[in-house]
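Removed from the display is one protein chain of the complex; every other protein chain stays in position.
Just so it is clear, A, B, C, D and E label the chains in written order, and each chain counts residues from 1 on its own.
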Amino acid sequence: MTKQTKQYLKTFLDKQRLDRRRADEQRPLEIETGLIERAEGSAKVKLGNTEVLVGVKLDVGTPFPDSPDEGVIIVNAELSPIADPEFESGPPRENAIELARVVDRGIRESKSIELGKLCIDSGEKVWMVFMDIYILNNEGNLVDAAGIATIAALLNARLPKLDKDGNIDRDAEPDGKLPVVQKPIPVTVGKINSTLLADPTEKEEEVIETKLTVTTLENGNVCAMQKSGSGTITASDLEYAFELSRKTGKEIRKKLN
Amino acid sequence: MTKQTKQYLKTFLDKQRLDRRRADEQRPLEIETGLIERAEGSAKVKLGNTEVLVGVKLDVGTPFPDSPDEGVIIVNAELSPIADPEFESGPPRENAIELARVVDRGIRESKSIELGKLCIDSGEKVWMVFMDIYILNNEGNLVDAAGIATIAALLNARLPKLDKDGNIDRDAEPDGKLPVVQKPIPVTVGKINSTLLADPTEKEEEVIETKLTVTTLENGNVCAMQKSGSGTITASDLEYAFELSRKTGKEIRKKLN
Amino acid sequence: MTKQTKQYLKTFLDKQRLDRRRADEQRPLEIETGLIERAEGSAKVKLGNTEVLVGVKLDVGTPFPDSPDEGVIIVNAELSPIADPEFESGPPRENAIELARVVDRGIRESKSIELGKLCIDSGEKVWMVFMDIYILNNEGNLVDAAGIATIAALLNARLPKLDKDGNIDRDAEPDGKLPVVQKPIPVTVGKINSTLLADPTEKEEEVIETKLTVTTLENGNVCAMQKSGSGTITASDLEYAFELSRKTGKEIRKKLN
Amino acid sequence: MKKPDDMKLIVKGKRLDGRKLDEIRPVKIEAGVLGRAIGSAYVEVGGTKVIAGVHGPRGVYPKYLEKQGRAILRVKYSMAPFSVNDRKRPGPDRRSVELSKMIKHALEPVIFFDEFPQLSIDLFVEVIQADAGTRAASIVAASVALADAGIPMRALVSSCAAGKIEGKIVLDLDGPEDNYGQADLPVAVIDGTEEISLLQLDGELNEKELKEAVQLAVSGCRVIHDKQKEALRRRYQ
Amino acid sequence: MKKPDDMKLIVKGKRLDGRKLDEIRPVKIEAGVLGRAIGSAYVEVGGTKVIAGVHGPRGVYPKYLEKQGRAILRVKYSMAPFSVNDRKRPGPDRRSVELSKMIKHALEPVIFFDEFPQLSIDLFVEVIQADAGTRAASIVAASVALADAGIPMRALVSSCAAGKIEGKIVLDLDGPEDNYGQADLPVAVIDGTEEISLLQLDGELNEKELKEAVQLAVSGCRVIHDKQKEALRRRYQ
Partner (left out) sequence: MKKPDDMKLIVKGKRLDGRKLDEIRPVKIEAGVLGRAIGSAYVEVGGTKVIAGVHGPRGVYPKYLEKQGRAILRVKYSMAPFSVNDRKRPGPDRRSVELSKMIKHALEPVIFFDEFPQLSIDLFVEVIQADAGTRAASIVAASVALADAGIPMRALVSSCAAGKIEGKIVLDLDGPEDNYGQADLPVAVIDGTEEISLLQLDGELNEKELKEAVQLAVSGCRVIHDKQKEALRRRYQ
C-alpha cells in the first residue's frame, strides 16, 4: 500500500468501512470441528475470509515442580507462508509469538481447562495439552479467529486411553472429553483516529495503529486483555471494547457446542 | 564454469567423456579400513579423486518405543569445506541431508545390520550405531563413494565391551564384530541429453541435470533408489541403471572383506 | 577510529598513556558484593570505568560420568549491548566465548572451588555452580574485571539448603559458604610496539595487537595464561607479565574478603 | 516398525480398508482454496490432507539466489504439529528438507522459467494430516496450485506411490501399510509423456517386482491426473 | 502456582511487606549510569532491578529495516541468568520477545521519529533482578534512558501495574503476590495525558474491579512520573 493510499484510508475509514460494515459489526463466523482425525481435537474457523486451523494434541509428560498435580498447556502459533505473502517461513517471529501468548492467556487465566483433572501420577506424569494454531489465510484479526478456533478445538477434544503400561493407546476408544469448563472469547477492536472498529480486516490493519483485545467469559467478566501496536487508548476506549466483547462473546459462544 | 562451456560440454559429453572413460565405466576404487583407531570402525574410499572418510561410533542409548528390541542407526554427513570451495561450513544443507538419507536408506532397507542383535536390555538399552560421513575431496559422485565407505566401515567395526555396570569399556578387547549381513552398494548414473554416464565426475555433474542412484544387494535385488536433480528419466533409463548397478555392485563387493 | 588516529596512537602510546598512568599501573578497583539477593552470590566490579556484574547460581544436577563425586562448574559470559555500541545481541560470539573460557580456566585449574565437597549423591546428584558474567560497561580489560568479579561472587556465595526430598529450599537459611579455597587473579598486559601496558583501556585496546593474561595464586604460582590477539610476545615479555601479575594479584587479593 | 504377529494386511485379495491391490484411495482435489495466495490447492488422498499455496513470481531475497535470465522455484514442505499421532515439533527436520528438494525437482521440468527472469516462484506445502503418501499428495497439490497461479507449464505433474505388502505389489499405501509393508516406491509423471520426475524406493524388490511397481505407480498417476484436470476445470468454469 | 493453604497475602489491611493496598514499593531511579551508552538509567522497584541503555540514532543494519523519512525504535528486553530463583538459560525466549514488543509499543507514541530519517534508536533493557513488575520497571527505565540520550519526545512514559489479591484490588504486585494473586494489570501512561500506551491483563476481573484497577495503576504511574523527573533533574544539575 502506498503512503498516499494509507493516508486516504486513514481519513476515510472512520466514516465508512471498506466492506460497508458498521463500526461494531463482526464479519460472518463459521466453525467446523473434528476435521483432523489424527488430532485429539480440531477446529477450523472462518472469520470473514480469515481462516485458522487449530489442532489439539495430547501427550504424557512431567508436571512443573511447582504444580505437581496439574496438567500442562502449551499454545503455539505458526504463521504459515501460504496465509500471507508477507509471512516468511522460519522460527516464529514476534507476531506469531504474541498471537500464541494472547490466546494462551485467555485459556490459562480463565481456567478454561481443569488442569487438576489432567494429573495421571502426582509429580510424575500429567497430560500435556498442545494447541497448535495454523493460520491458513490472513485477511485480518487473527487473534479472534485463533482464539475462537482454539476453544472450539478444545471443546472437540477427547482424552486418549492409557494402556496398562501408561502409554497412550490411540486405537482404543477415548476416555471421554477433555475437561473444558470455560469458553473465553477474545474480541478485538482497532482504533483509527478516534474511532473503534470491530473485527478489523487485513486492509484496515494496515492503517490501524492500535488494537485492543478483550477476552471475556460467560459470566461477563474479563480474563485477559492486550493492547497491541504503537498507538494509545483511553479509559473510555477500554469501556467500549469491554462492552463490545461481552456482547460479541455471547453471540460467538452460541456457535460453540 | 561459463554458460558457453556448459553448453559445449552438453553437446560433447554424450559422445566422449572428459577423462575418456566409456559411458558405463567406473573410476578406479581404493578402500582402506581401520585408519581411525578411536572409532569402532572406519574406512576411507577413493573413487577416482573423490575421497570420503567414514567413521562408525557405537554408544548405548534408548530404543524407539515402537521397536524396543532393536538397535538404532544414525547416518550423518558433513560436507567439509576442505572438500570443495563451494561447500560452506554451517549446519548440514540440503545436499548433505540428501546424501546422508540416501546412504541411510541403503543400509536400513537392506537390513544390512541385524538390529535385533543390538538389543542390550529390552525397551531400556540398545546399541546406537552412528555412521559419520566426512567428505574430504569432492570430484564427483559423492553418494557412491559415501555408500561404499559406509558399508566398508561397518564391516570393519567392532562392538565394544560393556563393563559390569553397563558402561562402555573401550580399553577392553572388543566383543566381536558388528553383525553386518548385507552389503548394499549404491551405483549412480548421470543423464545428459539421453545418454547415461556411470560414476560422473564433478565436472560432468555441473552439466548433468539428473542422476539416478540404484542400490542393490548380493542377491541382485534393489533395496533403495533415488532420482536426484531436476531432469526426468524413463522406464528404460531405470532398467539400464538397474542392470549397471547389479553388475558394478558385484565388482565393488569383491573389494570389501 | 581512523587509520591515521590509530597510527598516531601507536607511536604515542608507548611513551605516554592517554590517562597518564604509568605503564605498570592499574586503574582504581572497586568491588561490591551481595547486590543481587536472588543469586546465591554476586559481585560488581568497577575497574576504572569498566563495569562487570557476576551472579552465581546453584542448582542440583548430574555429575559427569568420569567424575561422579564432583560438582560441576559452568562459566558463561554475555556481552550485553548496553556495555558497548559495538556489541550485538544474539548468541555469544568469539570474544564472549574466549572471555568465559579464560575466566573458567582460572577457576578450574586453580582448583579454587573444592568440587569434591559439592557431591550430594555419588554419580547421581551434585551441585552445579553457574557463574554468569554480565558486562555492563566496556572501557577495556574485560578479562581482569570479569575474573575478579567472578572470584568475588564465589566468595560471596552461599550453598542453599536442600529439603528432605532433595529439592532446593531457597526460603530456608543457607547451608554455609561455597567451599572456595583459592583466589586466582587474572592480570592482563597489552603490548604496543615493544612496550607492555598494564590494564589497558578500551581506547588502548583498539591499537594494541596482543594481550597476555596471566592468572596467579596466593602462593605466587601461575595457574592459567592466555595470549590473545594477532601479535607476538617474547619469553621476556612473559617474565615481565608474570612478575606484574604476582604483584598486582597480591594487591587485588587484599580487596577480596 | 514390526508388524504384530496376528496382523494381516491383505485378506481374501482385499486390503484392510477394502481396496483392491491396484486401487487408489479416495481422492479429493480442490483448486483456489486460499484468498491471499496467487494460486492454491487442497488435496486429500485417503487420510492424507495437504494444502499448497504459491506466491510470486516476485523478487528474490537474499539477492545472491537470483538467477540471470530465468526464474527460480523455491519449495517448502512442512507438517503441522497435529498431523501425526505423536505431536511433531514445529520447524523443519531432515526429512522435510529432503522432501522439499524432491518436490521441487519433480516440478521443475514442466515450468517455463524463462518467462520471469530474476524472479522467484515460492511454493509452500502444508501437510495438515499425514496418512502415508504425503510427498505424492504434495506434488499433486503443488502442480494444481501452480496452474491456479497461472504459472506457464508444459503439463501438469501427477504423482502416486506403489509398494509391496505381504509379498504383493499394491497401489498407494496407506498408513498401516506403510508402517508394516516391505517397500514404498513414490513416482511422479509428467502428464502426456513417459517422463518420470520423481522416483524413490525404500525396501527390497526383485527385478520383476520393480518393473511391476513402476508400472502400477505410473497408472495411479494417470488416475490422479484426471482428478487434477477436473479440479482446475471446476475452478474456472 | 498454588498458594499454600495457610498463606495470607493481606493481614489486617496490610500486605506481607507492610504496604497498604494502594501503596507502591520503594522506587529508586538514577539517570546516566553507563559510560558507553548515549543514554541510560537504573531503576529499582522493590526487589526488581533493571538497567536500560540507548545507542544511536545510528545507521540500520540490515538495511531493509530502514524506514524512509523517519527513524525506527528497536527494543531488546533480556533477563540475566541470575535474576530469578531458578537460573534462566541465557538468550531470548518467547516471553522476552513479547515483552520487547510491548515495551517498544509503549514508548513509540512519544518519540519524534521524523527527526532522524533512516536511523535507528536502539534500546536495551537488562533485568538484573526480577521480583514482579519487570515490564513496568523496564518502561520506566527506558523512558528515562531515552530522555538522558536526548532523544526528542513529547513526554515521558510512566508505568505501573495494579492487580488483584485475595479479592482486593492493589497497586504494584511484588513476587509472592504475583505468584499467588488473582490478576495482574500492567499499564503505561503518557505523562500529562489520559493516553494509555501499555495495557495487558492476566486474570479474571469483573467490570467494577477492572475500572478500579485501571484507575489505581494510572495513579501509580503519576507517582513514578515524579521520580522519573526528579532523577533527570538530579542528572542535569
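Here, contacts are C-beta pairs under 8 Å (C-beta built on N, C-alpha and C of every residue); 3 or more make two chains touch, one makes a residue touch a chain.
Small disclaimer: the values here were computed from a predicted structure and weren't measured.
Participant: Of the residues listed, B:Leu9, B:Ala39 or B:Ile73, which one is in contact with the missing chain?
Facilitator: B:Ala39
Participant: Looking at B:Asn138, B:Thr188 or B:Gln226, which makes contact with the chain not pictured?
Facilitator: B:Asn138
Participant: Just one of B:Ser80, B:Asn95 or B:Ser230 touches the chain that is missing; which is it?
Facilitator: Among B:Ser80, B:Asn95 or B:Ser230, only B:Ser80 touches the chain that is not shown.
Participant: Just the residue numbers, please: which parts of subunit C touch the chain that's not shown?
Facilitator: Here the touching residues of subunit C are 66-67, 92, 94, 97-98, 100-101, 105, 109-110, 212, 217, 220-235, 238-239, 242.
Participant: Provide the residue numbers of subunit B that touch the chain removed from this figure.
Facilitator: Subunit B touches the missing chain through residues 36-39, 42, 49, 51, 53, 55-57, 59, 76, 78, 80-85, 89, 91-92, 130, 132, 134, 136-139, 170.
Keep this in mind: only the chains that are shown with their structure count from here on.
Participant: Of the pairs B-D, C-E or A-E, which one shares over half of its contact pairs with A-D?
Facilitator: C-E
Participant: Rounded to a multiple of 5, how large is the rotation, in degrees, that superposes the C-alpha trace of subunit A on subunit B?
Facilitator: Rotation angle, to the nearest 5: 120 degrees.
Participant: Roughly how many whole angstrom separate the Cα centroids of subunit B and subunit C?
Facilitator: Taking the mean C-alpha position of each chain, the two centres sit 48 Å apart.
Participant: Averaging over Cα atoms per chain, report the distance between subunit C and subunit D in Å.
Facilitator: 57
Participant: Would you pick out the residues of subunit A that each touch at least 2 other chains?
Facilitator: 92
Participant: Can you pull out the residues of subunit D that are in contact with at least two other chains?
Facilitator: Where subunit D is concerned, no single residue meets two or more other chains.
Participant: Quick one: do these chains touch in a line, a ring, a star, all-to-all (complete), or other?
Facilitator: Contact pattern: an open line, chains touching in sequence.
Participant: Chain pairs in touch?
Facilitator: A-D, A-E, B-D, C-E
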